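What you see is the complex with one protein chain gone and the rest in place.
The block that comes next holds chain A.
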Amino acid sequence: MNAEVNKEFIFNYLSGKSTALQKQLLDEWVKNPANEELFYQWLVEYEYRQPQYLADVQEATERFFAYADQAGEHFNSEPLPEAGFPVRSRLWSWLVAASVAILLVGSGALFKDHLTYQTYRSAYGETKTLILSDSTRVVLNANSSLRVPRFGFGSETREVFLSGEANFDVSHQSDNQKFIVRTDKEFEVVVLGTEFTIYARAARSKVILNKGKVQLNYREGKSRKQLMMKPGDLVTLDSSNHIRQEVTAQPEQYAAWKEHRFVFDDTTLAEFAEIMHENYGIRVLIEDKNLAQRTLVGSFRAESPDELLEIICRIFNLKMVRNGEVVKLVE
């Protein structure tokens, strides 16, 4: 017998496609403890991929601990009797009624999402580098999240969901498979091997292309629109998806945050305040309207939001009044 027991073999076996001979081979193979571990690992994966139904894990967990904590005082004092069947009657049924109210809060959608996607989040002030399974490199800027499908990513499609800001260096696949970045702003970017930055924050969205070619699909009003971008293109979408296209000589400066550099190009202090909030969760208040409209030009390196604030204050000769996460800038 020289057939190889691998994941495909096990998946076939679990779905009932094995012959008697293959079953026998498996029975031998699994006697090796390392193989047995592999078997259970693949079994879990198989059950995640081909669920019979989706259990409500959140609700079940709450119910479980409600029971376990309540029974906790008996722990270790008296061993539980060896459980015989049936199981239904004793432990769990009384809890059903008690937990209905909690269950209805609706973790269903959330959970389903959780099951299907792996979510990567960066905290305020933190950048995160991810290498996806297709070797695409993603750098998440602060306070951003990327959802990647757990199953099927790279097999038929490559689709990810971004909220916040990220720089993508997309790997090129031999079958020219598309890579799609979706956002919740009713626009998406379709790419072939390329590097670009997407910014999809509350107020507006931006796509900056460094290399390669991308197609931007977006919705303006009721119509679906498309736009092809070339390297150096900078496209800005405002909150109603009105589009503005321009060419920038330094597309890389829009991903300067990757190196803790901050590039400002006629950025108003009001916009700066917004950036501080999006990236660091710090509220910067500028009450003086004239001051808020003054603009910043230049590139700064700063390791922390405090350092950046200090630089800005020095440039404009401002005073910082700090109160926790709220910083007031005054002349």
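As a working rule, contacts are C-beta pairs under 8 Å (C-beta built on N, C-alpha and C of every residue); 3 or more make two chains touch, one makes a residue touch a chain; residues count from 1.
We adopt the following convention: contacts and distances are computed from a predicted model.
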{"item": "Name of the absent chain as recorded in UniProt (options \"Succinate dehydrogenase cytochrome b556 subunit\", \"Basic membrane protein A\", \"RNA polymerase sigma-70 factor\" or \"Heavy-metal-associated domain-containing protein\")", "value": "\"RNA polymerase sigma-70 factor\""}
{"item": "Among A:A3, A:A68 or A:V247, residue touching the chain not depicted", "value": "A:A68"}
{"item": "Sites on chain A contacted by the missing partner chain, in the whole complex", "value": "13-14, 16, 18, 23-24, 26-27, 30, 33, 36-37, 39-41, 43-45, 47-48, 51-55, 57-58, 60-61, 63-65, 67-68, 71-72, 74-76, 79-80, 83, 85, 87-88, 91-92, 107, 110-111, 114-115, 118-121, 123, 126-133, 137, 139, 148-151, 153, 258"}
